[in-house]
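Pasting in a structure now, in structure tokens, and then I'll have a few things to ask.
Yeah, one chain of the complex is gone here, protein chain that is, but the others are all in their spots.
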Amino acid sequence: MKLIRDPIHGYIELDGKITKIVSSPYFQRLRLIKQNAMAYLVYPGMNHTRFEHCLGVMNLSREFAKYALANNKTRLRDDIIQLSAIAGLLHDVGHVAFSHTFENGLILAKEVYGIDIDERKKKTHVDYGIRIIKEGLSNELDDLSSTFDTVSFLDDVLSEKPKSEEETFTSLLISNYVDADRSDYLLRDSYYAGVEYGMFDVERLKRFLVFLDGDKIAIHKKAMPIVEQFLLARMYMFENVYFHSVVGMYNAVLSHAIAEMIKKEIISPPDKIEDFLKFTDFYLLSKLDQVKEEFKDALLYRTGFKRVKVDITGNCLNEFSSRKTEIKEDMESTGGLFIYHEFEDVPYEETGRPLYIFDGEKVETLKAASTIIRSLSEIRKAIIAYHKKAENVANKYIKILQECKTLGP
Amino acid sequence: MKLIRDPIHGYIELDGKITKIVSSPYFQRLRLIKQNAMAYLVYPGMNHTRFEHCLGVMNLSREFAKYALANNKTRLRDDIIQLSAIAGLLHDVGHVAFSHTFENGLILAKEVYGIDIDERKKKTHVDYGIRIIKEGLSNELDDLSSTFDTVSFLDDVLSEKPKSEEETFTSLLISNYVDADRSDYLLRDSYYAGVEYGMFDVERLKRFLVFLDGDKIAIHKKAMPIVEQFLLARMYMFENVYFHSVVGMYNAVLSHAIAEMIKKEIISPPDKIEDFLKFTDFYLLSKLDQVKEEFKDALLYRTGFKRVKVDITGNCLNEFSSRKTEIKEDMESTGGLFIYHEFEDVPYEETGRPLYIFDGEKVETLKAASTIIRSLSEIRKAIIAYHKKAENVANKYIKILQECKTLGP
Amino acid sequence: MKLIRDPIHGYIELDGKITKIVSSPYFQRLRLIKQNAMAYLVYPGMNHTRFEHCLGVMNLSREFAKYALANNKTRLRDDIIQLSAIAGLLHDVGHVAFSHTFENGLILAKEVYGIDIDERKKKTHVDYGIRIIKEGLSNELDDLSSTFDTVSFLDDVLSEKPKSEEETFTSLLISNYVDADRSDYLLRDSYYAGVEYGMFDVERLKRFLVFLDGDKIAIHKKAMPIVEQFLLARMYMFENVYFHSVVGMYNAVLSHAIAEMIKKEIISPPDKIEDFLKFTDFYLLSKLDQVKEEFKDALLYRTGFKRVKVDITGNCLNEFSSRKTEIKEDMESTGGLFIYHEFEDVPYEETGRPLYIFDGEKVETLKAASTIIRSLSEIRKAIIAYHKKAENVANKYIKILQECKTLGP
Partner (left out) sequence: MKLIRDPIHGYIELDGKITKIVSSPYFQRLRLIKQNAMAYLVYPGMNHTRFEHCLGVMNLSREFAKYALANNKTRLRDDIIQLSAIAGLLHDVGHVAFSHTFENGLILAKEVYGIDIDERKKKTHVDYGIRIIKEGLSNELDDLSSTFDTVSFLDDVLSEKPKSEEETFTSLLISNYVDADRSDYLLRDSYYAGVEYGMFDVERLKRFLVFLDGDKIAIHKKAMPIVEQFLLARMYMFENVYFHSVVGMYNAVLSHAIAEMIKKEIISPPDKIEDFLKFTDFYLLSKLDQVKEEFKDALLYRTGFKRVKVDITGNCLNEFSSRKTEIKEDMESTGGLFIYHEFEDVPYEETGRPLYIFDGEKVETLKAASTIIRSLSEIRKAIIAYHKKAENVANKYIKILQECKTLGP
């Protein structure tokens, strides 16, 4: 038994089999990938990495699974606890340098700079992860369960195509509106940012999870306020941290720098399994010397770029959306010195797999049960950022923004 | 007024003049230098940087100065508060990649590999800092005080050669057995490690600081337990974190890698003022491809090196000291695959500038007042670490270690 | 300067004048009055008292006033900071034994048992407080301000009839939807309950308070999420702590016990100024020997009473409201062994003095600015509790409850 000291969950216990996975280079490299890309330029404490996040998710997946099994009679076997732990551990193993910001760089490379590239948007790290599991970790994942084939179990769960009740169970625990992944990142990101937005009572939450009908995760009604708090907490973290306009600006600058690196063939997206090891934050930072100096100055010394202080919302958002092509052309022609960046998050909706509230007898969906949750709406906004060299271009859009604002929200 | 959210001190307020200093590239680059080098390989949360530490020291220096001025009638003028804040802010501005580990790399380069290099041991970052202040920040430091020449004030304070009562005052607040620097790093390093060793009641401490006789910092007797706790807290942080044998091993590996980089002229120690900007953690990490693969594997993937589990102490320490030359030769011949690394810290002594305890009438030194402090002794130990390729060399020393151990402590 | 160690705010500093008020028996007696009456029967840590709450409100009122003054140019004089602190300190000085539960006992005595008594509902402690200020603390309040008559200032502020801009300012800071009183109790009650429901970022909140137009408290738009969190936090504290059905049951039992004490003339509501000193929690507890043994057993040993597990809400609430007279008669005839108890709280509405959101240019009300706040609705529910001796009576209502439930919400 190995103990790792974690500021969020205390001592995280690793048994021999999990230690073996954690010790592989494919997992160790996560120490070199920041959880929140450039957020540390606004919240200086946010230097934490995917490594500790993944350990935390492992820990919570194991806890969630234990309580969900104990809270009702299921036919599920006990080794689903260990499998859930491993699914939690590996859910992000496919992230490369700067996580989602790299994915965004791929999108820009394709959509703005027209480079022929294989990108799957938010799915990129999932695809990468499944490849790492299959090609890089099969030794470590051998022997883990007498009942299941671990690799195909993880493949089904991480690609969100569960094929059995057990896979559904694990999938719901690590990838859902309220899950082990989000639980960990809300607590962890709050801790390192030094804010209280993302705090919620995970000790209570986990004790009230119930697995129903072989395909539903419900929370006992007694803990419904925690679920509300959780979804609100997440929304506040988006508004104040992840979608903070300065955080967003620097992430967008980094994405454009990455796109430039791809365009100039300074880097190419990881292809073979060994490439993943190379794709760390420091690898990309060390390439900044070879792209526009303005990007380097912005990302290393926080200088040169400005954002327009008014966010683009409501009416203006539509106005800007109608100019997508024009905007792309302007980003391309300025090589990313003018930036238009959209943020979008849906706090909760019931089109996919809803959350359920269970009072011991009756089951209803979360929206049916909670007025507050019904009041939550999608977060959607955009920002304009620019280097002073692209002031002219920016001014054109600032004028558009002023005009659409006068027309009301 | 700018607010920065800090997990340790809450909101840190920056006025216009301090914002100007913080915004300079020489300060911003501190975001790219970890506070505790490779400690994150043992405590995964320890990714925090010199940037936030320096802001924290600024904040505490300002607080300490305010209370120390208020707690007794001094002739000191109020602008000493702002100057103390700036001295705190800039006390570590000279650190380069991986802080003290780089300094240790310089020592190894000279002492083990015989390279002709200008190194000042622990003073290196102080010398570098004074150059940055003089050559890089003179604009930002202009106009700060109507009474003092800020640059020469900082030079005297940071080089620990105060020339006036004011300089002595500031110097005692930021560089002493109990000071703003140590206060910040104990609290901050504990927070990110997730341990409680380094916690102490800084809110009480600061309220009981007194400046006496123009050259003494005393703590009111009511807060003496805090001083004891502080020095014990620091000692525990050394034993459990800074001098943790695995942390020490990876820092030593990094130092040898740096020495190899210098030897092979892959890097050369910063010379001109612009060089400092380049010397970030990621710069060194990106050079690991050009040194021994064993170093890269150890530092990026935590693999390949082992340590001997028994620390070298007491009798054995003398035995090993007597073999200094032999050890150096073995480190050189294995190119750092065999490592002998010493740790040394003096928790408190009264040869320099003692701390004083003041009960409102009588002043005595801390050692005179506290049995516990008198019981503290120097921490001194060494470790042996080695890559399996240098097992033979290591075995020789392991045998010596076993022999000296049988002779008692 | 006196320092008091407070778990919520750290060191609370008391100057000489405030120390004088705090030292008076009228204030000291607040140590003997629990903040949350019988809540400790559910949350064992909730033994905290009005004493520390009042110190905390003093501390926050001072902070809020400082920042609100600094954040915009007002004509208000600096001594409004000290006056706000004192208003915060004394806002609850009129509470007697078990705070609101005693007020509720008075209401029951009058409404259920028909005793001719002077009760002002939630205003009782305000009236009592103003009498204590006028008759008991005039010495301590002398000399406090050169500009204002402190006693009449406090009278106007606490009775919520401000007569000047200064009185309005103070009144808004300590008695509003977001104020120093609520800020303290949310943080404090959460801390002692050991829950996270009531936590919010008071350090940020206070820095963004603005006093506008001589009669409005606004919060800068940057801190609007804090305001939302605050009102949600308060709502969760009501749902989970203050209106917890078991907490409510024991408070209701205590109220009936108090009503019985009044009816039997074991106690009479405080009349003369000296009486207030006598009315502590322990005074009432020591009288439990003289009322129904069932009350004593419930309140001291948590035994004998049960609650119906389903809360009365929606449709049923109307059904029960229509039976008010019948219910009162049943409570009277069983002497409180059958209890029907209603809870009611309005999280926020804009009929009185709304909160405003200010973006530096535009001012709008909170409801106009926030969808989430618009979704908040009044909390209203009722519980049935009973001793087994009154099971028959309870069963009648349990049947009614089952029937109205089948008719839908």
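A, B and C label the chains in the order they appear, each numbered from 1.
Simple rule for what comes next: contacts are C-beta pairs under 8 Å (C-beta built on N, C-alpha and C of every residue); 3 or more make two chains touch, one makes a residue touch a chain.
Predicted model only: the values in this text are computed from it and were never measured.
Taking every chain of the complex into account, the omitted one touches A, B, C.
Screening A:Arg188, A:Arg204 or A:His341 for touch with the missing chain picks out A:Arg204. Here one chain is not drawn; of B:Tyr11, B:Tyr67 or B:Tyr236, the residue touching it is B:Tyr236. Residue-wise, the contact with the chain that is not shown comes from C:Thr303, picked out of C:Thr303, C:Ser321, C:Thr371 or C:Gln402. Contact residues of chain C toward the unshown chain are 4-8, 10, 23, 25, 28-29, 31-32, 40-41, 43-45, 47-49, 51-52, 55, 191-195, 277, 280-283, 285-286, 297, 300-303. Along chain B, the points of touch with the absent chain fall at residues 195-197, 199-201, 225, 228-229, 232, 236, 239-240, 371-372, 374-377.
Within the complete assembly, residues 3, 10-11, 203-204, 207 of chain A touch the chain that is not shown.
Just so we're on the same page, only the chains that are shown with their structure count from here on.
Among the other chains, the CA centroid farthest from that of chain C is the one of B.
Centres computed as Cα averages put chain B at a distance of 50 Å from chain C.
Centre-to-centre, using mean CA coordinates, chain A is 35 Å away from chain B. The multi-chain contact residues of chain A, meaning those touching 2 or more other chains, are 195.
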